[in-house]
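Written out below as structure tokens is the structure these notes cover.
What you see is the complex with one protein chain gone and the rest in place.
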Amino acid sequence: MSDITIGNVERAIKTTADTVLANQQYFSDLDGIAGDGDFGASLASGFRLIDADLPEIDKSSIGNMLLKISMIITKNVGGCSGPIWGTGFMRAAMLTKEKQEIGLADLEQMVGAAIEGIKARGGADLGDKTLLDSLIPIHEKLKEHAEKGSSPAVALRDAAEVAERKMEEAKALQPRRGRQSFVGERATGTPDPGMVAIACILQDWCEQFGVERTPQAKELTQRSV
Amino acid sequence: MSDITIGNVERAIKTTADTVLANQQYFSDLDGIAGDGDFGASLASGFRLIDADLPEIDKSSIGNMLLKISMIITKNVGGCSGPIWGTGFMRAAMLTKEKQEIGLADLEQMVGAAIEGIKARGGADLGDKTLLDSLIPIHEKLKEHAEKGSSPAVALRDAAEVAERKMEEAKALQPRRGRQSFVGERATGTPDPGMVAIACILQDWCEQFGVERTPQAKELTQRSV
Amino acid sequence: MRKFVNNPNDFVPEMMAGVAAANPNLLEHQPEFQLIKRKDRPVAGKVSVVQGSGSGHEPAHAMAVGPGMLDGAVQGAVFAAPPVDACYECIKQLASDAGVLVLINNYQGDRMNWDMAVEMAQAEGVNVKSFIIDDDVAVKDSSYTIGRRGVAGNFFVIKACGAAADLGKSLDEVLEVAKKVNGQVRTMGVALSSCIPPVKGTPIFDIAVDEMEVGVGIHGEPGRRRDKTKPANEILDEMFEAVSGDGPFSKGDRVAVMVNGLGGTPISELYVLYNRAARRCEEAGYTIVRNYVGEYCTSLEMAGASLTLLKLDDELEKMLDAPAEVAARIF
Partner (left out) sequence: MRKFVNNPNDFVPEMMAGVAAANPNLLEHQPEFQLIKRKDRPVAGKVSVVQGSGSGHEPAHAMAVGPGMLDGAVQGAVFAAPPVDACYECIKQLASDAGVLVLINNYQGDRMNWDMAVEMAQAEGVNVKSFIIDDDVAVKDSSYTIGRRGVAGNFFVIKACGAAADLGKSLDEVLEVAKKVNGQVRTMGVALSSCIPPVKGTPIFDIAVDEMEVGVGIHGEPGRRRDKTKPANEILDEMFEAVSGDGPFSKGDRVAVMVNGLGGTPISELYVLYNRAARRCEEAGYTIVRNYVGEYCTSLEMAGASLTLLKLDDELEKMLDAPAEVAARIF
């Protein structure tokens, strides 16, 4: 019961694709408030193929599946999102090449590895108002739960909680990396699209995996700008 | 009293310049309804110089003065208006090279000569929805009054009357020459800017020369589109 | 006003001064007449080719002055033909012993002013002839025109006459080249937006964001109809059929194709249109020998494009191939 099967991972990926495709316009619109409005389309160009290929792709291990996901993203998604998300999935894949099942401790390490990869790739860090501002505290929360031996469901609920709260808190920040840095007044007060995407995805995972959680932020309840 | 002095002619020209300059934006806006909106600016580019030069220019005869006016227009006004107005003044000048004073009969012949010149220049004729649709009936009215021996004031009042009425009537026409031909629906129902200009000028002459006449058309009373 | 403009009345003179400043060795600008002329023209034995019209169609006309192209050009205010005097000066100053050919786009104002200027110059013994360009198939008579309008096909007439003049052909021979090109070139345009003459300060016509004017003129004159916008390929198809169906084109022909932007349409969109035009030519059995994608004859910042087809033969291919250079260049 504290284990996450390859089937769970597949379902999480399928849900992620559904979230990205359903919110393509919304994510682009968010990106458009202070930037170039391509975030939704960029992510969707990868997850559309993932959605289509998922039934067929190599599922000999969690790592092999994630590696394939990473490659589809790297091949098809440009902008900042391709390298960031591709690197994240790639690093998580590296730790699970042989695994059919993982525990919370594995998941925590996968997220940690993804974060390191993303930092190295894009040069951003905590406080730069990127999706790292979600991933880093999520990682801490997962670590906490892994140490406590919590259930994946509880960890997921708390991760979604953290994603929503951090998204809210980061609004006040000035972006310092990626597409939205130096937008000055224009970006301060607006959420980071990458952080909104993370929060939406985690909320949709909650729903998919039967984890009860009621989001508060209009970014999650409304999903349109 | 039935004679028109060179001073009267000068005053008429000065008034014409005032009318053109005061209504520059209006004339361009009228032209803009179904065309390129340069009529007001084009005419003004000539009459601004006429207004400035009028005190200085050769007034040894009515013809010499009008010749100078014609040359200023030809030199400075492009588009259709330059050749049309330049030719008109030129032809009128030809008939009055030696004259210090003219009668209605002279005036009638000057307008007739101007009409012939304009027809030859631009190839338009009655019914093409150009300022000829004003000038030709005005010319007829002047002829009538010249034969009757009317006063210039009466002739002027009736000329202004004709200009206003013809302007109204021509709205229903489809333009066939110049800038507004083939505008189809867009131009039908709208007045011809050249005809509006003629009506405005004659109305302002009435006022200037103390001829009582109350215009009805909003093109004359309102002078804005 | 979304424009880089100082005093709107200075717009044309300042632009022309800029063109001359950018080509200090080649060009001279005479502000009294808004005349741009080659400093090294006229030359004995070579016909001078000149043109002039209202401003707002840049790079036509003054920016088309250069080796192998025009020898001089005058521009009036935006959308207003240049005054007679300016046309006359253009002819006089460019007159060589071989003569002057005036290329006139078919608009009432241009014709009148140039006609008077040509008469004046002829009266003084200048060997000058004029030729009327009327390549626009959209409408028969239009605003500004009796008969068809002269639009982007203008470029080909200039290019061929410029080359012919450089070859030392006589005035009558260069005139024949103009006739030939004009007889074999056809254009139609579509506008997606209006444009804003600086002095007017507001758009010259209203058009909704989802509307287009099919067969628009380069002063925003109405064309065949106002319609809802369509996918790029369908718009191109309509232009292609209008142009191809009107001209002397048949299977097996060698052609030049131009997709001309009207000023506000990015070059990326022009290549989307060209992509379809190339396909349509292939299907029609026309071999594209040369293509031209860019801005040649515009209406200020109007969003829109026109399609031009020119039927070629050996003589014209040689003329299009000939070296040429203009004020508005890339390198």
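So that you can tell them apart, the chains are marked A, B and C in the order they are listed, and the count of residues begins at 1 in each.
FYI, a residue touches a chain if its C-beta (ideal position, glycine included) is under 8 Å from a C-beta of that chain, and two chains touch if they have at least 3 such contacts.
For clarity, every value in this text was computed on a predicted model and none was experimentally measured.
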item: Chains in view touching the one left out; value: A, C
item: Residue among A:Ala12, A:Cys80 or A:Leu135 that touches the chain left out of view; value: A:Cys80
item: Hidden partner chain, touching residue among C:Gly183, C:Gly245, C:Pro266 or C:Gly285; value: C:Pro266
item: Hidden partner interface residues of subunit C, rising order; value: 1-7, 11, 14-19, 21-22, 55-56, 58-59, 63, 159, 192-193, 209-210, 229, 231-233, 235-236, 263-275, 278-279, 291-295, 298, 300-301, 303, 305, 320, 324, 326, 328-331
item: Sites on subunit A contacted by the missing partner chain, in the whole complex; value: 28, 32, 34-38, 41-42, 45, 74-80, 82-84, 86, 121-123, 175-184, 186-187
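Convention: only the chains that are shown with their structure count from here on.
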item: Arrangement of touching chains [line / ring / star / complete / other]; value: other
item: Chain located farthest away, centre of subunit A as origin (C-alpha); value: B
item: Subunit A-subunit C separation of Cα centroids, rounded to whole Å; value: 55
item: CA centroid of subunit B to CA centroid of subunit C, Å; value: 33
item: Centroid distance [mean C-alpha coordinates] between subunit B and subunit A, Å; value: 75
